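One protein chain is absent from this view; the other protein chains keep their places.
Moving on to chain A:
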């Protein structure tokens, strides 16, 4: 395959997200402008100007009309996907790290970093259909976990919130009461910071990636550990193929060491694993820095990766990818 290289960002990529139809790709980076691209040819459709800090995460509504972005400028913004116009800004006292829209797009979960004396927190906000009715009040605020909460997503039927972060523990919270329901086992769980979390298409299970050089597959209801994928690099990004039983892990050595070693030593490939057999299928090279973001097109026929090198690489699979045998 010949990947399409998109050089729209001047700083490292942080997050990638496809819309539901798989025709748009949203990219967030440490420069201040999230960007939307056409997912087939990589053409830039537009940018969302208004943030004043690194943008860590984004999510797009099911109808592809609203975009929500969380940024280190201590705000979470709602955007009109089509025009790039800012609709609303939620302001916090600390940098926002993760955002995720609930099924139905009426609620959003937002995590904020520990900052000054305020600890990290998970906020649930109501999203109004009409942006003029939008308010900034939190429906629910959860505090408790130590350190950054790198990812928070909605569990099945919006009943739970799944969070993971610097303390290497995956937690499931009740989204109504904010009560802690389940916590991953210290023994079987991750040993270091969890950097990535990605849900399966049906939401029944999810994959976490960690700096302990492994990725783990969990059941979203019971939080039982299903599979572990071991690799030789810290994992910064994970994605699951919606089409085949494949998972992709991306990562690489710490960005601060990149210049000191040969680029081949950095292990900047995206590694494909068989989801069930936990065996490595192959690697896709190309980035000149660690991979920070991975996303699969909802049709499963292409995937994109975003790296510390500022490039988004959009890969459309060759036909032989679909009949790989282990």
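For the reader, a short list of remarks on this structure follows.
Basically, a residue touches a chain if its C-beta (ideal position, glycine included) is under 8 Å from a C-beta of that chain, and two chains touch if they have at least 3 such contacts; residues count from 1.
Rule of thumb we're sticking to: contacts and distances are computed from a predicted model.
Per its UniProt record, the hidden chain corresponds to "Eukaryotic translation initiation factor 3 subunit G" from the list "Eukaryotic translation initiation factor 3 subunit G", "Large ribosomal subunit protein bL21m", "PdxT/SNO family" or "Thioredoxin-like protein".
Only one residue in the set A:131, A:178, A:242 or A:286 touches the chain that does not appear here, and it is A:286. Taking the complete complex into account, A:49 is the one of A:49, A:143, A:159 or A:191 that touches the chain left out. Shown as candidates are A:4, A:207 or A:295; the residue that touches the absent chain is A:4. Where chain A meets the omitted chain, the residues involved are 1-8, 21-24, 33, 35, 37-38, 41-49, 63-64, 82-84, 232, 253, 257, 261-262, 264-267, 269, 272, 279-286, 299, 313, 315, 317-318, 320-321, 324-325.
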